[in-house]
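For this view, one protein chain was removed and the others were kept in their places.
Chain naming follows the written order as A and B, and within any one chain the residues start at number 1.
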Amino acid sequence: MERGNSVKKFLAAAVLLTLLTASQPVMAGEQLVLIVSADSKVDQLDSREVRKLFLGLTVNHSGDRLRPVVDEADARVKEIFLQNIVSMSETTYDRSVLRLALIQGQVKPIAYKNIALLINAVIADPTAVSYAWAKDVANNPRIKVLRVLWYD
Amino acid sequence: MRKILIVDDELDVRDSVKCVLNLAGYEVLTCDNATDALELLGRTPMDLVITDIIMPKMNGVQAIQAIRSEFPLVRIVAISGGGNFGAVGYQPAAIATNAYLKSAEEAGAHVVLTKPFEVADLLQAVETLLGVGHA
Partner (left out) sequence: MVRLRTSFANYVTLWVVAVHIILLPALFFGMGYVIRKSHENLFVEHARTFARVVAEEFEVGAALDSRQRTEDLLDLAVLHGEALYAELYDRGVATRSRLGSADILSPRHTDLGFGQGGDGIYFIVLPIVHAGHNAELRLGFDELPAQERIHLALRRMLWLLGGYLGIAIGIAIVLSYRLSRPIHRLQDVSRVIATGDYARVLNISTGIRELHDLASDLEAMRRELVGVIKAKEQSEARRDELQRQLRHRQRLETVGTLASGIAHEFNNVLVPIILFTSTVLQDVSLAGASRSHLERVLGAARRAKDVVKKILTFTRELDEARLALIDLRVVVTEGLNLFSALAPPSIEIRTEIAEEIPLVKADATLALHLVINLCTNAYQAMDGADGVLSIGLRYRDCGDGSLGPQPCVELWVSDTGHGMEPDTLERIFEPFFTTRSVGQGTGLGLSVVHGIVESFGASITVETKIGEGTTFRVVFPAVVRVGDEFIAADA
């Protein structure tokens, strides 16, 4: 128990440090938002559709098959994605995606590690659906924000 | 009276033999070595010589050979106590009493007697050689 506590303390300190350094510019009040291209016909998606989409299942909207774009720009986004969008642990998510890809021939969602590339990809594809920090897409006329997925 | 010469380097032997022979009625002369004995024989004829074999100067076997060649009529009795100590001037192949006596016999002794001998042996030998009845 003693060690468990110390581990916990260490992890807490690490998280605090991460918050104080990496997320320095992103102060309280930041939001993760669901985005599509401004040209997209999509106006809204409920959480089940979003989840299906990012699991790699087929989601059609206005006759078009939507295409998920995964944001892997930072670890925090990934954690929020896992918790609030797909509601799975990382391993379960990876396994689900892999299983669907192998068994049903579904295409694995495209992932971007660079936020600028991701935004460009979303802008370029009207069927693309992704997510990003609100500040990254604020005032971008070519991006349409659908809803807030997570906020602090 | 028959004359007997005793040759022995031991005084007691000479005297005891002389005593026995005197009592038996013989005339006895003695010598303590063979050289003197031969000289004495040359001067005085003897009937019988009793000689020891192991003696200084000249040993008995040589003495017997000399007597036999010079005085063939003299009878000879050889006596010896035997022993293995290497006789003076004489080294037979087998140095033992019997060997000496055998040598003496071969050299011409008529009778050989082993020391010590009994009175009867001595007298019998002498009487045999000189002829019984002579006194």
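A few points about this structure:
Everything below uses one rule, namely that a contact is a pair of C-beta atoms (placed from the backbone, for glycine too) under 8 Å apart; a residue touches a chain by one contact, two chains touch by 3 or more.
None of these values were measured; they are calculated from a predicted model.
Residues of chain A in touch with the missing chain: 1, 4, 7-9, 11-12, 15, 19, 44, 46-48, 51, 76, 79-80, 82-84, 87-92, 147-152.
Against the chain not displayed here, chain B makes contact via residues 10, 12-13, 15-17, 19-20, 23, 54, 79, 81-85, 94, 96-99, 102, 114-119, 122.
Going forward, only the chains that are shown with their structure count from here on.
A straight line joining the Cα centres of chain A and chain B is 158 Å long.
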